[in-house]
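Next up is a structure, given as structure tokens.
Missing here: one protein chain of the complex. Every other protein chain is in place.
Every chain is named by a letter (A, B, C and D) in the order it is written, and numbering of its residues begins at 1.
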Amino acid sequence: MSLEHLPRLPQRLVEMLLQNFGAPEWLVLIAGFLVAASTVVGVFAGGFALLSLVERKTLARAQNRIGPNRAGWFGILQPVADGIKMLTKEDIVPAKAEKILHLLAPIMIVVPAILALGVIPYGREWIPVPLELGLLFFFAVGAMTEVSIFMAGWASGSKFPMLGAMRAISQMVSYELPLMICALGVVMVSGTLSLPDIVDRQGGFHLGFIPAWNLFTPWGLVAGLLFYVCSIAEANRCPFDLPEGESEIVAGHMTEYSGFKYALFFMGEYLGLFAISGLGITLFLGGWQAPLPGLDFVPTWIWFFAKLCTVIFSFLWIRATFPRVRIDQLMRFAWLCMIPMALLTLPAAAIWHFAGRGLLSWVVTVPLLLIPWVIITVIYNKRLAPTLRTYRFAE
Amino acid sequence: MIVEIETILAGIREALPNSGISFRKNPGPSGQHSLLVDGSNLVEVCQFLQDTLDFDLLSNVTGVDWPEPAKADAVAVPEGEVTPAAEGFLEVLYHLYSTNRRVGPLVLRARTADRAGNAKIPSVVSVFRSAEFQEREIFDLYGVIFTGHPDLRRILMWDEFVDFPMRKDYVAPDDYEYEPTPHDAVLEKAKTHYPSSETQDGKIQDTRKEPVL
Amino acid sequence: MIPLLILTPLILLAALGAVWKARPVHAALLLALTLALNAILYLVLGADFIGLIQFMVYVGAVAVLIVFSLLITRPGDEAEEIARRPRSLVTGLACSLPVLAVLLFMVSRFETAGSAATDARSVSIEQLGTTLFTTHAPAVMAVGVLLTAVMIGAALFAREPGKKTPTPSDS
Amino acid sequence: MDSPSSTIERLPAPKRPGGWSIPGWGLLQGLAVTGRNMVESYYKKERMTTIQYPEERAPISPNFRNFPFLVFDTDPAADLRCTACSICEKECPPQCIYIVLDRDENGKSLKRPRVFDIDLSVCMNCGICAEVCPFDSIYMDGEYELSTDDRFGGLLFGLDRLAKSAEYHMKLRPEQATEVMARRKAEEEKKAAAAAAKLAKAKADAEAKAKAAAEVKPEEKGEEV
Partner (left out) sequence: MISDSSMLYSTPALETGDDEDQLLRVSLGPQHPSTHGVFRMNVVLDGETVVSLKPVFGYLHRNHEKIAENATYLSSMPYTDRLDYICPLSNNWAYAHAVEKLAGIEVPERAEYMRVILAELTRLINHTAFAGFILGDMGAWGSALMYAFREREKILDLFEDLTGARMMANFMRFGGCRNDLPAGWAMKCGKLVDDYGPFLDEMEKFLVGNEILLARTQDVGQLPKDILINGGITGPMLRAAGVNYDIRKVEPYGIYERFDFRIPLGEIGDCYDRIMIRFLEMRESLKILRQALDQLPEGDYIHPKAKIRNFKPPVGEAYGRIEGPKGELGFHLISDGTTNPYRYRVRPPSFINLTLLEDMCLGLDLADVVIILGSIDIVLGEVDR
């Protein structure tokens, strides 16, 4: 019972307990699943609470302030305070709203996020649901968020949510495509759809110290970066937070919500963020694989959560810096730049895989990927680039 | 740059002979004399100033209420003998500038017939677009109706407001949502709402009896 | 068998609701619900791949597109009013009854080979992929062409002819 | 339209590798700035500007002016400098000062305010009353923790809460207070000197009168008796 199996501990405990109390077989099975599910939800709900505090602290530090430090020791109890505030706030439903849909929308945003979390392998021993079609399940479940955002926007009955819903659906649909195409590259190279196998294939080290993660292959680097940008768009995070553009349409589809439903929207957004960055780590950063050889004594799920924290810290850093993109620029960027470049990674991955992953494959794939990026930079410079202007000075 | 007002006056008179334009001296030390334009051909004068004399920036439009005409003539002293207006009137001043010739304020004055029924002045929005909001504000606060204004609505007060607050004879209604603070002007109003405080020699007496120390 | 007994009435109810509901938005969402329940039915029957694909394609894409078009066009009350007219009920029945008849005929001729034929688990994804792109390649290509044609048609149809948004010059 | 002489000058564009504008270069520079601020806010005082108010307090500058206060030299009841001339009441822009002159029983003014109220909910601490007061009796305070729950009584400061000692004024604004005290002492000496001079003059012409009366008296004595 090494530290490795710690996350599995509650589930085994309950199963052993029930078994020697002679409970029937199916009851033990269900109890085991329930406990496994509750550990995942517990960990990530705690993560959500912590992330809401860490986000406000990091943003504050980027802006030369301290961030919440009054509730609890270093602001630790701030999430608890927010939770209580959200619970006790009055839950206003606008008159013109359609009651059922207005209630259903926040629930339908949180459910897919939690379902998606169940499929990601967190450690060698800790895979809540080792599905054979893990990646497909992730995307299938992810598809439900658009419908729920539409329900939130439409059911609120007022104007800003309508605009927010329109923006949200067009953004999510147009960024789902490049997201899946980048994931296709990984599926093609590792040959399976099941996430634990993808992580296993990324084990081992090249030349002694470079880990064999997909990110350190030519096509993997490009696909990883594109996946990273698309995951920002999928999670509606800053430069692409148009649905919730608070300086233009107040709070987009969340304008008419208050109290715990509003908190549910945030939980949905943050759990979605965990899920999408978890998937990104599994596909490109080698899931729970150790970055350096000889670190086997460390339990594998530590690596997963370390990588998760770095990826999420980069999300926060970007949120502190970038302004928002306009809706037509967002769409043009998705259809004219992201999808063609994502489609390009597929042949590169294929050649890289079938040319034996050796020097030859590097020599072929690197130019295949580099040339289009150079072409894009040239086009960007010639016509698209907004020029820096010169200014006259009058005496 | 003090604008050479005589040459401009001569230019206008020669270009628009029938315009009832006259020179008005400013007694103050600022030396900004003005030209009184007859209301009817205000727009032609502005058009002429913009086209030929290149006054392209109408920087400021001010409304003034003159209940007693004598005061108006004290501030803008007419040249030679002019019969003072019979009863009060509303006046609009325009400050024109030229961005190219960098010439100082040319002040035009236009006066309405009277302060009640037909307080009308033609709107110069067709010549200077900058007057649009300022004329709406003068309509809102003084009641001067600018004929020909594209969208003459109240701009600062709410649409259902009937009176014109900036006029000298405007009395603020007592039922404003006032702020009951215990100091004299408001205590006066408080008398009708909270009859507890009494008055002494015209000033609201503080309700505390013994000398306060 | 128990999940089947629960699922099928639910699907029928949702489908009826989708047809019966006057308000277009409710109808669209109930359609999405039917498709989702359909996908769950496949999963219960063990065809994981088809179930997840059904879920992703239908709920994720088709339902969203229907709902998006509703959002853009925002049909007012006249859509509901047309749906309520008795005449539309008659035309509706007239179209659907023959389809029902054909379906019943097909189902009756299908010889039930007992429960043995339901172990779809043996078909793995590789076999599915290879058969799709080898034996049925022409069919896949045809469907691809058809879909692109539909896409271009929709794009043309959606662009309102001649509506020019005012540019700053003609303020 | 162009000005007499205009020089072309390129805006200090961010440094570009080889002049090529790489699509993401500006964004990276933005990240660098926020990153630097994030790191430096931990150790550089100049980058961490938050003052934890109740525990640490920002030092108020000597010139800081908040609501006015009345100055008395020794005893608030006796020698309050204010003589209820109500110049400040006239000059106060929002009219928030309210003075009632103290009169004794037969109506003579005692040159002392019986009631001196300042309504802090109206006062905008502009400092004009302190500027126009000829008797150095009203100055702007430096104390800003005045929150109360009662909007009327709590914010209507009477004489009891406005009057503060000259030492408080000296402590609050040292150089202003010393200059005021110096000026007042100089006036006192001048007044004392003037009084003394008047006294002396009065005594002098009293003697003169007495001497004159003395010569007059000897002849008078004759007829008087």
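By definition in this document, contacts are C-beta pairs under 8 Å (C-beta built on N, C-alpha and C of every residue); 3 or more make two chains touch, one makes a residue touch a chain.
Worth saying up front: this structure is predicted, and the values here are computed from it rather than measured.
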Report summary line: Full-complex touch with the removed chain, picking from A:18, A:320 or A:334, is A:320
Report summary line: Sole touch to the unshown chain from A:25, A:90, A:296 or A:328: residue A:328
Query raised in the report: Taking the full complex into account, what residues of chain B touch the chain not shown?
Result: 1, 26-30, 32, 56-60, 62-64, 71, 74-76, 93, 95, 99, 102, 104-105, 107, 115-120, 128-134, 141, 143, 145, 151-159, 162-166
**Report entry** Positions on chain A where the hidden chain makes contact
**Finding:** 59, 62-65, 159-160, 162-163, 166, 238-239, 241, 245-250, 320-329, 386, 388-389, 391-395
Report summary line: Listed in rising order, the chain D residues that touch the chain left out are 1-3, 6-7, 11-14, 23-27, 29-30, 32-34, 37, 49, 61-65, 87, 91-93, 124-128, 131-132, 140
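Keep this in mind: only the chains that are shown with their structure count from here on.
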Query raised in the report: Which integer distance in Å separates the CA centroid of chain B from that of chain C?
Result: 70
Report summary line: Taking each chain's centre as the mean of its CA atoms, chain A sits from chain B at a distance in Å of 63
**Report entry** Length of the line joining the C-alpha centres of chain B and chain D, rounded to whole Å
**Finding:** 37
Query - Where chain A touches two or more other chains at once, by residue number - result: none
Query raised in the report: In chain D, which residues are in touch with two or more of the other chains?
Result: none
Query - Touch list for chain D against partner chain A, complex - result: 3-11, 13, 20-23, 27, 30-31, 33-35, 37-38, 41-42, 47-50
Query raised in the report: Which residues, counting only chain C, touch chain A once they are in their complex?
Result: 25, 29, 32, 39, 48-49, 52-53, 55-56, 59-61, 63-64, 67-68, 70-72, 125
**Report entry** Residue numbers on chain A that touch chain C, as the complex places them
**Finding:** 98, 101, 131-133, 136-137, 139-144, 146-147, 150-151, 153-154, 162, 165-166, 169-170, 173, 176, 193
